[in-house]
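Apart from one protein chain that is not included, each protein chain of the complex appears where it belongs.
The block that comes next holds chain A.
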(Lines give C-alpha, C1' and ligand atoms only; values in the text may rest on other atoms or scores of the structure.)
Protein backbone atom coordinates (compact mmCIF):
# COMPACT_ATOMS: atom_id res chain seq x y z
CA UNK A 1 0.00 0.00 0.00
CA UNK A 2 1.28 3.41 -0.98
CA UNK A 3 -0.23 6.59 0.42
CA UNK A 4 1.93 8.98 -1.58
CA UNK A 5 -0.22 10.14 -4.46
CA UNK A 6 2.31 12.70 -5.75
CA UNK A 7 0.80 15.59 -7.68
CA UNK A 8 -2.71 14.10 -7.23
CA UNK A 9 -2.52 13.98 -3.41
CA UNK A 10 -4.73 17.06 -2.94
CA UNK A 11 -7.51 15.66 -5.14
CA UNK A 12 -7.44 12.10 -3.78
CA UNK A 13 -7.14 13.03 -0.09
CA UNK A 14 -9.60 15.88 -0.63
CA UNK A 15 -12.22 13.39 -1.88
CA UNK A 16 -11.65 10.92 0.96
CA UNK A 17 -11.58 13.73 3.55
CA UNK A 18 -14.81 15.37 2.37
CA UNK A 19 -16.55 11.97 2.16
CA UNK A 20 -15.40 10.99 5.66
CA UNK A 21 -16.53 14.30 7.19
CA UNK A 22 -19.92 14.19 5.41
CA UNK A 23 -20.73 10.54 6.14
CA UNK A 24 -19.49 10.58 9.75
CA UNK A 25 -21.30 13.89 10.28
CA UNK A 26 -24.56 12.51 8.90
CA UNK A 27 -24.21 9.40 11.07
CA UNK A 28 -23.50 11.37 14.25
CA UNK A 29 -26.37 13.82 13.60
CA UNK A 30 -28.81 10.96 12.90
CA UNK A 31 -27.85 9.00 16.03
CA UNK A 32 -27.87 12.10 18.28
CA UNK A 33 -31.30 13.18 16.93
CA UNK A 34 -32.66 9.66 17.50
CA UNK A 35 -31.40 9.56 21.11
CA UNK A 36 -32.75 13.05 21.75
CA UNK A 37 -36.25 12.18 20.44
CA UNK A 38 -36.31 8.92 22.40
CA UNK A 39 -35.32 10.72 25.63
CA UNK A 40 -37.91 13.50 25.09
CA UNK A 41 -40.70 10.99 24.43
CA UNK A 42 -39.74 8.89 27.45
CA UNK A 43 -39.72 11.99 29.71
CA UNK A 44 -43.16 13.06 28.46
CA UNK A 45 -44.60 9.56 28.88
CA UNK A 46 -43.24 9.40 32.44
CA UNK A 47 -44.74 12.81 33.29
CA UNK A 48 -48.13 11.70 31.95
CA UNK A 49 -47.94 8.41 33.86
CA UNK A 50 -47.10 10.30 37.09
CA UNK A 51 -50.04 12.69 36.55
CA UNK A 52 -52.37 9.74 35.96
CA UNK A 53 -51.15 8.02 39.12
CA UNK A 54 -51.72 11.23 41.13
CA UNK A 55 -55.32 11.48 39.84
CA UNK A 56 -55.99 7.86 40.78
CA UNK A 57 -54.60 8.48 44.28
CA UNK A 58 -56.74 11.61 44.67
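As a working rule, a contact is a pair of C-beta atoms (placed from the backbone, for glycine too) under 8 Å apart; a residue touches a chain by one contact, two chains touch by 3 or more; residues count from 1.
Rule of thumb we're sticking to: contacts and distances are computed from a predicted model.
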Chain not displayed: protein name in its UniProt record ("Large ribosomal subunit protein bL17", "Heme exporter protein C", "CoxF protein" or "Protoheme IX farnesyltransferase"): "Heme exporter protein C"
Where the unshown chain meets chain A, residue by residue: 1-3, 5-9, 11-12, 14-16, 18-19, 22-23, 26-27, 30-31, 33-34, 37-38, 40-41, 44-45, 48
